[in-house]
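Below is one structure. I have some questions about it.
What follows is an incomplete set of chains from the complex, kept in their original frame.
Chain lettering (A and B) follows the sequence in which the chains are written, and residue indices restart at 1 in each chain.
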Amino acid sequence: MWTYDKKLEYPINIKNTNPRLAKVIISQYGGPDGELAASLRYLSQRFGMPDQKSKAIGTEELAHLEMVGTIVHQLTKNASIEEIEKAGLAPYYTDHGVDVYPVSAAGVPFTAAYIAAKGDPVANLQEDLAAEQKARATYEKLIDLCRDEPDVIDPLRFLRQREIVHFQRFGEALNGVHERLAQKKFYMNKENC
Amino acid sequence: MWTYDKKLEYPINIKNTNPRLAKVIISQYGGPDGELAASLRYLSQRFGMPDQKSKAIGTEELAHLEMVGTIVHQLTKNASIEEIEKAGLAPYYTDHGVDVYPVSAAGVPFTAAYIAAKGDPVANLQEDLAAEQKARATYEKLIDLCRDEPDVIDPLRFLRQREIVHFQRFGEALNGVHERLAQKKFYMNKENC
């Protein structure tokens, strides 16, 4: 179980209302390679994984989900109707007001089809490595789109950096699994294959 | 952000492998009224809500998600191929082995279309009240289906009971919002309506 600590993993203080940026950043909340996808992937996989990495990283991804939600909230909470319309956020506003809701930038609700848990540690860890690279790529796109807003770019850079650290840690976990496979003829080398 | 405590909110010790029960209980992991839907709903809504209830309950629902995942894991981890096939779990096994994956009992991947955040505290709290009743109803159906397995029924009853407590707390939150509305002509009574 989890205990909530009333602080963010990294501080977020955005002074300017900017729904245009919220519209794209929401993808790291509920989009294909966002933080919900990440935390759900690792926290689901962990029941079948041989070590504790998935659980630890999955818990950190929850903190990132909170950070992204906070960015979106700060960018929109004081937006006027006119600002919302100008930013192309009227469709989102129609169904969610300025609440935070798990959709992609395109407005598609989150689906677990984005993630996998295969009952196979090697496949799961390759999925995790891919997930971290895809999240990194998305943060780079977002940084491209936020070029004039240092208050927003700063936490996005932090989040991008964490993906690279996680990529490294999942790489280590995969090496560990391969070493055990080499010793034990486990997992992949079944008799019937 | 959250800290992980290495214990379950309520103990789960299932002695018998039973993939038939896992097949239906998974719905409270990734189904329409399951614990992922619950935690995601409250943790998303909370950015726009006037008090801290959504955050606290959302955090507890994460613990329930972990409990349901643990039940599914214990029911399936030692299942043979023959047991899996007999339980109708072969389709799930094909794509997920005996990992835990967020689907409904019918096998449909989780979608955020199950939940709402409307930018309106009254609507959000009514959504939450409905969610708790729907989760309660699902646990009752599951208890019907698990009639011979006390190790499984016991935590399901605990989870069902927590839904009723949450229903009560969201009811109190809704009363609080209505009282503020009566004082301030806030939220619903806009001039233009």
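Assume contacts are C-beta pairs under 8 Å (C-beta built on N, C-alpha and C of every residue); 3 or more make two chains touch, one makes a residue touch a chain.
Computed from a prediction, not measured in an experiment: that's the story for all the values here.
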Total copies in the full complex, given that 2 are placed here: 6
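Note that in this section only the chains that are shown with their structure count from here on.
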Rotation in the CA alignment of chain A with chain B, degrees, nearest 5: 180
Averaged-CA centre spacing for the pair chain B and chain A, given as whole angstrom: 21
Complex contact set, residues of chain B against chain A: 1-5, 7-9, 30, 36, 40, 43-45, 47-48, 55-56, 59, 62-63, 65-66, 69-70, 72-73, 77, 93, 95-103, 109-113, 115-120, 124
